Every structure is written in C-alpha cells, then in structure tokens.
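FYI, not all chains are in this one, though none of them got moved.
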Amino acid sequence: MIDHHCHGLVTRDLDRTGFEELLTEADTVSPLGTSLFDSSIGLAVRRWCAPVLDLPSYAPAEDYLARRAELGAAEVNRRLLRASGIDMFLVDDGFRAAELTTVDELGTLANARAERIIRLEAVAEQVLARTDATSFPDAFRAELAAQAPGAVGCKSIAAYRVGLELSGARPTDNEVRLAVPGQRRVAHPVLHRFLIWTGIDLGLPVQFHVGYGDRDIDLHRADPLLLTDLLRATEPAGVPILLLHNYPFQRNAAYLAQVFSHVFVDVGLATHNVGARAGAVLAELLELAPFGKVLFSSDAFGLAECYHLGSLLFRRALAEFLHAADVPATDAQRIGELLAGGNAERVYRLHQSTWAEAPNQSCHPS
Amino acid sequence: MIDHHCHGLVTRDLDRTGFEELLTEADTVSPLGTSLFDSSIGLAVRRWCAPVLDLPSYAPAEDYLARRAELGAAEVNRRLLRASGIDMFLVDDGFRAAELTTVDELGTLANARAERIIRLEAVAEQVLARTDATSFPDAFRAELAAQAPGAVGCKSIAAYRVGLELSGARPTDNEVRLAVPGQRRVAHPVLHRFLIWTGIDLGLPVQFHVGYGDRDIDLHRADPLLLTDLLRATEPAGVPILLLHNYPFQRNAAYLAQVFSHVFVDVGLATHNVGARAGAVLAELLELAPFGKVLFSSDAFGLAECYHLGSLLFRRALAEFLHAADVPATDAQRIGELLAGGNAERVYRLHQSTWAEAPNQSCHPS
C-alpha cells in the first residue's frame, strides 16, 4: 500500500495525557469531558491495536497504555508501522518537524520507501525570512525548483490560512509582491495562489488540505467546493490536484473528482478517527468518485497507531463497499489495487522514481 | 411508474469513448484516471444492465460494449426502456435537443405516455432572439402561455446560470427589461425569477435543477436551502415546486419538503450514478420528507441504461428503506405507489390530461 499523505512519528515515550493529545484533533483533553479513549478512535485503538501489542482486543485503556510503556516507543512504533502493511509513505515534513521523525527515519523504521511532499507555505516562509517582497517571486520559484527533484509533490495549507475560496487567476509577480506580508506567516489568497501555480508550473502534483483538521481551521471555509474556480482554471495544465481528508465534505470532493479530469481524493485522517464508521465514510466518497481517482492516505501524525488504523480501516471499509455491491472477486481485487497504490503510483509517477537508492524495487503492494 | 424528470435518448451507436462520456457527469474520460466503468455507476451497468442484453451479471465492460454494438442502439434502447417499467415520462426537451429523441419519439420507443416539461430558459432565449428588451416581458408571457397547454410543467436551470440564492420578490417588468442581456444567454437573477413567476402565474408546476450536475455548475451555489426565500414567497400561490436531484443536499431538500406545503423532491440522477449506494441516498431523503412529497425521476440523458438503472435502483432503495423500518406489506405497497407515480399524478394533475391521444389509459403503475 502507498500512503500518499502522512507525517512523521513521535519517538519519545508518551504518558496518558501525551497519548490522548495526539489521538484526535483536540489539542487537549477537556476537563469538562471524559477521557478521549471514549470516542470512536479510542475504541478502534483498543480493538485493533491492542492485539499488535499482545493484548486482547478491547483491552482497557490503562492496560493498553501500560503495555505501550512497557514495550517502549521504538518497539511500539516498529510493530504498528509494519502491521500497517504500508510499502511507501509520501510524507509532509513541513509541520512540527522538530517533534517528528524525518522522511528518511520513517522509511527506515517501517522498512519501506518514503518520499517527500513539500509543504509550500513552509518553503515560502523560509524564503520570506531571507528576502524582501521585490525578490520574493523569483526567490520562491528558484527555491521550489531546487527542492522539487527531491520530492514527489507539494501541498497547500491555504485551507488553514485563508480558506479555500480561491480565485483561479494566476497572480502576477507584482500582485504577489503587494501581498507579501510584513511578517513571515503566509496567509493571503494571492500568495497561496502563487505557491500553487508555481507548483503546477514545475509539474508537481499539488495536494490540498481540505476539511477536517484541528481547531485552527474554519471548517466551513474548507469545503472543497470552494475550490471550483481554481479547479476550472488549473485543469488545462494537466497536473494532478489531490484533495486530502475532505471529511465531512467527502461527497462534495467526490463530485469534483468525477467532473474534473485532474482531481483526486481521499478520506485520510477521518478514516482512523471515525473508527468503525470508516466504511460509511468511504462509501460516501465512492458514490461519485471514479475508482481511478481515489487514493489511500492515513494522514497519521505522531502516533504509530494512526498508520495501522488508517490502513486497516481503509481496507475493511473498501471490502465492505465492494461486498455491498456484490462485486466479483477479480474486480474487487483490481479495484483494491487501484485504491491501495496503483492510482498513487500513476498520479505521482512513482516508477519514474526520485528514489535513487533503490530504483528497481516495486512500489506496488504485493 | 412515472418518471417525472428525464431527457431523450441517443439513438446512434456508441463506441467506448462515446458511451463513457455519457455515463457520468464528466465531459470526458480523464487521461489521468482509468475507465469510467471503474465507478459505482459502471459497476451498476455491468451488474444490472448486462442481463437485459443476455449477458451474465457483471460481464466485463468490453463484453458489454461488444454486445451493445452487436444488438444495435435501437434494440438496446427498446430492451432497457421496457425493462425500466416506466409507464410515463415527463421530458425536459430543452437541452442538446438535436442529439436526442423528442418527447414523442421517447414515448413511442418505450411504448409509454410521454409529456413535455418546458425548459424556461430555452423559451426565454428563443424569445430574446426575436425581440428587444422592451417587448421581452410581454413576449415571454405570451410564448409561455402558448406553449403551456402542450406541457405538464416547466423547469428552471437558474442553478447553472446564477446559483439558487434567489430573492422571493416578483420582479417588475421594468426590472426585467433592465436585466435583459445584450446577448441571448439568460444568466441574471432577475430574469430567472421572472421566468419562474411567469410559470407560477400559469399554474405550471415549476421544477428546479438542484445540486449535482456537470462541471458547469458551482455546486455550493446549488444547495436547495438557498431557495428558502423564494419558497416562502411562492408558497401562497399553491403551485407545486419540484426540487430535482438535490444530491448531495438531499437532507436539506427533504427539510424543505417537510416545512413548505408546495415543495416536492426527488433524488434523480444520483440514484443511478451512486449504484449500490442508492438505498443510502434515498433513505437520507426519506428521513424528513413526507412520503406524499417524494417523487421518482431518472434524469436519464442519452443512455437507455440510465432509465433502467434509475428505476431499478429506486425500487430497490425504497424496498430497503421500508424493510429497515419493518413496515407492513400493505403500507409498503401504498407508500411505494405514492412515490412511484401517485404523487406525480396528483402534483402534475396527470388525469386532467393533455394526453389527448389516449385519455382513458391509466397512467398509474399497475
């Protein structure tokens, strides 16, 4: 399986609070609520991850955390990563990088190939820190071009900064210069559009954070339909646009994947957060999204549990969907291969690999 | 069954590309994706239409297309139309008419009654082509009044042109004159409102395209809730308003059907596109929509497969819903008759028929 969007792992040991704070998109455990193990993802951890740590399914949370501490983070990460069955990770390394494993470290831990996805805003903010508004357009283009050969795609977090209602117009360099802020944080529609178009010009597939995320997002401004104008404008370039997460707007995203030739979708992050409901969520995506346009991602961040759950719940969800449609086994297998890795391989051109170290290794699930 | 919203058929033979281009709302088969048979609707065609062409269920796409070519479009259309069990078609003949069968041709092919739905914008554009702004209001009223006796309703595609956020105010003739564009294409909120009110004044049930459609639509501007003001304003007239398709906003549409006495809803187009998920979609509609307010439509366009799938998947979906609620057989039958045709018959007054050729024939499913 190819996980086309994920982050690094936390390698330190975690106490209960540390674990729960990484479990969902909540920053903290609410003093007004109860343990975050009381949630769909909490149930899923106990059900599916406990056996990987030699505990019975649905072991109590305390037992799970005690066993986790006993094995140590390194062993836990190793077991859960390998249980995930993921053969290749495309890693966004531009967020809270200091706390997480690097791209290469993740690949080594999982004994799998790992490739980099460039977070556009992180690069822009690095460039802004060393240049002025006048030079910024050229400097950013040069920097992204320099980094591109070491990556398989790029990613925009415009959803977090200004929302997704972005015009399709390609900004001029002068417009970009006028939009460069006094400070380093990129949060201006013109700048996000500039970053995106620069990625497209380099032929880099562009991922978008869409929908569900932490409390910094205005979720109603992160509906993928708000990208409609930009999708119309970028389609002629023929560069893939990948809408990540999408929950709870997965039906909207699926519509876009059907009608725009360059749009691809996933339901990462939601898949493991909704636990036993992953089948319901993926099925909504597959109502309209052509199967050649749907990818697998975990959007795991920090906890190795999220890779294992993301992968396991995705496979179960897909099997449920195909079973409900009474799909013959040969078709089911073929469709499964598309979603689990074939589509990612084709879209990111992973055979034309930047993975110079092992160019002949198959990146396709066996 | 009464199909209260559909289009004509393509009668020419279709190659694979031609077939796939008509299969979903995508204009073309994406070079970045895979065959559009890899989709929920593609699976549904293979599962349910193949047997109508004497193939096993889930015959491969190539076999399906080969058999389709072998039988020829005329025979394929005849078989699938009759397999649909549709007794009456209400046909919107105002879109890409040159490529499709006429209202009467469709009725003849299906050996069924077929009635016309007038596409308001198509009439307005014909009138605009021959008149000036000053005369337009009177000329349009006269033209629609002239065409009304040959139709059972009218339809607005405001969703495609300006979105559904339409005020409820009835425009004055002077406002209409000011809104008449220099060119023939109607895309101004005042004009759409004028067309709609003219239909209401004639007592013609007014259909609205809502939600899912091809890439020309801004789907977030096609949420039926945006019609709330217009629905409040038009309710006193007592003329039915029919919200078509609605996907993925079917729950929103159902709410409107519950609280506004003149609002009716369907999930046509989505029903066949989502394939095995039709039950999930219809069930969402039936959460709030009173059963006396829900109609069947296929929104078939071009491919005879869409009539058969629309009808079959609708019936299966409804049966699933009633079974899940443990509804007794007599109630299930009565509710089925309402949705399949009874509601359409009442709303469009199909017994007070314009079907002069066969006024005594029952239009109710036997």
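Note that the chains are named A and B in the order they appear, and that numbering of residues resets to 1 at the start of each chain.
Simple rule for what comes next: a contact is a pair of C-beta atoms (placed from the backbone, for glycine too) under 8 Å apart; a residue touches a chain by one contact, two chains touch by 3 or more.
Just so we're clear, the structure is a prediction, and the values are computed from it rather than from any experiment.
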(Q) With 2 identical chains placed here, how many copies of the sequence make up the full complex in this file? (A) 3
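One rule holds in what follows: only the chains that are shown with their structure count from here on.
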Q.
From the mean C-alpha coordinate of subunit A to that of subunit B, what's the distance rounded to whole Å?
A. 38
**Q.** Interface residues, subunit A side, partner subunit B - complex
**A.** 223, 225-226, 228, 232, 238, 240, 251-252, 255, 258-262, 264, 283-284, 286-293, 324-328, 331, 335, 338, 343, 346-347
**Q.** Residue numbers on subunit B that touch subunit A, as the complex places them
**A.** 24-28, 30-36, 38-40, 43, 47, 58, 212, 214-215, 218-220, 247-248, 270, 273-277, 280-281
